[in-house]
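Below: one structure in structure tokens.
Shown here: the complex without one of its protein chains, the others still in place.
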Amino acid sequence: MVSYSVLEGVLPILFGLFTLAMIIYSLRVFTSKSVSDMVLAVDALTIDLIIIFVLIGLYYRSPYLLIGVIPLAAWILILDIVVSRYLSKGGGK
Amino acid sequence: MIDWILFYLGLALTLLGGAMDLIASIGFFRFKDFYMRLHAATIGAIGGGFYPLIGLALIALSLNLDVYIKAYISGVCVIAAALIALTAPAGSHILARATHRSGEVVPKVIVDRIKEDMEKGGNEP
Partner (left out) sequence: MITLIIGAIAVTLALVSAILIVNEKDVLKAIVLAGVESVFFAIALAIFLAPDLLIAYIAIGLGLNSLLFIYALKRGERYEEE
């Protein structure tokens, strides 16, 4: 069995990588020109945030914090379907 | 022995996923068009989401925590990875199709056969 302190030494590197990606994705979301661009960046941002949720659950050693992971993964498809249905039913430019 | 192999395999997958996530986030700024940014979105979804979740599931299985914590974390990771791998490409495809049909973003191309067919009054595919 691997002791937990080995993982504790590696966790700041993983947090740093995914937090840096989160900041760059959110800058892309805030400065996008069209709605499709924004929704595409929100997809990638949400997938990045799912991994940060799992890392927080591993950091606190509490499995109850992972309760929001599967609804977030389902929300990606829901947002895509709703926005593209609105666009293709005559809501575009 | 087998748990150290699982730990280092999972750690390598997670670090690879983090690097691919950074590459995809820079690629969102480097590509110029919406239809080009779909490539970066694919790398961000599969390379930056599927690989790290599988790696974190392997890491959680190899630690010396209680059994129910390990099983819960790795099960949630595997289910979320399967959900992402099934739904992210379908979502990108739906979004690109609706964007091209509604004219929200006009592609900068030389020949656009789909637009010609739509103006000719073709059947709805």
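Order of writing sets the labels: A and B. Residues in every chain begin at 1.
Note that contacts are C-beta pairs under 8 Å (C-beta built on N, C-alpha and C of every residue); 3 or more make two chains touch, one makes a residue touch a chain.
These numbers were taken from a predicted model, which means no experiment stands behind them.
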(request) Just list which of the chains on display the missing one touches. (result) A
(request) From the listed residues A:L7, A:A21 or A:V39, report the one that touches the chain absent from this view. (result) A:V39
(request) Kindly note down the residues of chain A that lie in touch with the hidden chain. (result) 11-12, 15, 19, 22-23, 26, 29-30, 35, 38-39, 42, 45-46, 49, 52-53, 56, 59-60, 62, 64-65, 67-68, 71-72, 75, 78-79, 82-83, 86, 89, 91
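Operating definition for what follows: only the chains that are shown with their structure count from here on.
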(request) Could you give the separation in Å between the centres of chain A and chain B, each centre being the mean of its C-alpha atoms? (result) 11
(message) Quick check: in the complex, which residue numbers of chain A touch chain B?
(response) 1-4, 6-7, 10, 13-14, 17-18, 20-21, 24-25, 28, 34-37, 39-41, 43-44, 47-48, 50-51, 54-55, 57-58, 61, 63, 66, 69-70, 73-74, 76-77, 80-81, 83-85, 87-88, 90-93
(request) Would you mind writing out the residues of chain B in touch with chain A in their complex? (result) 3-4, 7, 11, 14-15, 17-19, 21-22, 24-26, 28-29, 34, 37-38, 40-41, 44-45, 48-49, 52-53, 56, 59-60, 62-65, 68-69, 72-73, 76-77, 79-80, 83-84, 87-88, 90-92, 94-99, 101-105
